[in-house]
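A short write-up of the structure that comes next.
Omission of a single protein chain aside, the complex is shown with its protein chains in their original locations.
Let's look at chain A:
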Amino acid sequence: MSSDYELSDNEYYDEDDDEMMYEDDDGSASEMDVDFKITPSAKPKSYEIEYESLTQPQVEKLITQDVEDISGIFGVEPDVASLLLRHFNWNKERLIEKYMDNATAVSVAAGLALPEKAEPSSSRSRSTGSSLGLGIRRATRRNTAEQPKSGKTKILERVSPPADDQPFVCPICFDDSQTKTLSLSCEHKFCSECWNTYVTSKIRTEAEHWITCMAEDCKLVATDEFVKSALKDDAKTFARFQELVVRQFVSCNKNLKYCPYPSCTHTVSCPAGASKSALTTIVPIVSCGANASHKFCFGCAIDADHRPVVCGVAKMWLQKCQDDSETANWIKSNTKECSKCQSTIEKNGGCNHMTCKKCKYEFCWVCMGPWTEHGTAWYSCNRYDEKASIDARDAQSRSRASLERYLHYYNRWANHEQSAKLSVELYAKTERKMEEMQITSDMTWIEVQFMKKAMDEVFKCRMTLKWTYAMAYYLAKNNQKELFEDNQRDLERAVEELSELIESSIDPESALALRQKVTDKTVYVQKRNEIMLEDTANGYLEERWNWNIAVDGFDEPAEIAI
């Protein structure tokens, strides 16, 4: 995207362009807003946001609309209109304003026309010091003694001086047998082979849709038609080029976001999640139409469902985990010692109920405490005992307490992530189990699907649980936090129980009973997850959550606890 910004033309952008897309708060009609009709579906839950998924052709249609508008207003070819829009980052209003003001200057800046002869191409004066904050380029420091830079023909002469009667020699490949040449309106001729390699390399290697002339200092830009002819029959590269244009269009529109999953070309439109101020009341998780698993956050750069915690807090947590990764590394390890007999235990399933193979001691993988305590009503594996840190008097033990507090939450965060990963690996195992059940019991293929459903639910809930620990770490200690942790505990316990059921061995006689149990538990877990998400989402709307640290968009915390 260099050329879009490289400019030079401070004089065209009198406002701070680099922030025009994302900075305007609360959906105040920005110039870039596009009206998308969102088909009203069932009333969304409080933790869901309205959005629409668009395919690439659908976005292309929006692009065509803009292009045709401009083409009609200015009376220019659609290809030219497209380049003007791309140059102005699809800001139609500003383009119209500037173009009406001085069409020639805009055309030159957009690489559509050559500068007037009289005006020396002053790459130096316009690039030095100008900082739009983006792709700053400075003046070329080329030797001016040998080649006074004053125009296009000089370049051709310098590289390979062609006498008029001699055949064309391409100034790039020095091949004199090339008969086919191409040039933009600047008439800088190069052989079609070189153009082909150049355009391909720009698109494929540099992911660039703004392709300028190959001549030194020539700013003329290739139209779609020229790109197509340079690429000859390479339809694949041309398709990639079109995708790059779509990507630019999407990135310039704050209501749109490109699906971040590799090689996916879908776009999501989510005006409700587009303003910064919305991010304190909702977590705008969306998924693209190509695949339901392509979940990502519309409000931040996290390519996953990070509900229930809001973007600002999620980001802070990830940063903290990254900063503290070394101290916390040991937790990620897959092995621990049995606290009774000290033999090494390896975790190989998603369930946290561990039984030592040697001494049969049953314990919780997370807190290493006896499992018996976890089955009872006073399950408290999720709650950090703040008392210990209150007791801390001197600075050293305070800092130790603060690390322990962090580790408490990190430990559980990392554990749910790891368990979720392991349960993915367990899929194959479960599938085998399902086949086995079809043989040993009378159940049909459809009837054994409850196992897969249960696994999916466990995975989903572990993701929720994971992020609840990030949230709890930053929640100020008060009644609301206690209620939050009650919900967290209930969900966690239900998930662990379901997880254990999935991993239990099946004998033919009890298969039907197991099915009933798993199905019931799955429904229950689903409900608990719903409660967790719903209550947190409502809490944002009711401004019930207080943080123990300053969070963008929220009130200042009463006291900083960490």
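Rule of thumb we're sticking to: a contact is a pair of C-beta atoms (placed from the backbone, for glycine too) under 8 Å apart; a residue touches a chain by one contact, two chains touch by 3 or more; residues count from 1.
Here is the rule we go by: contacts and distances are computed from a predicted model.
For the chain that does not appear here, its UniProt entry gives the protein name "Ubiquitin-conjugating enzyme E2 1", which is one of "Ubiquitin-conjugating enzyme E2 1", "Probable electron transfer flavoprotein subunit beta", "RNA polymerase II transcription factor B subunit 3" or "snRNA-activating protein complex subunit 3".
Among the residues A:Tyr198, A:Phe249, A:Phe363 or A:Trp547, only A:Tyr198 touches the chain that is left out of the figure. Set against the missing chain, the residues A:Met100, A:Cys173 or A:Cys341 yield one that touches it, A:Cys173. When the omitted chain is restored, the residue from A:Glu216, A:Asp234, A:Glu362 or A:Glu534 that touches it is A:Glu216. Hidden from this view is one chain, which touches chain A at 2, 6, 128-129, 135, 137-147, 155, 158-159, 171-175, 193-194, 197-198, 201-202, 205, 214-218.
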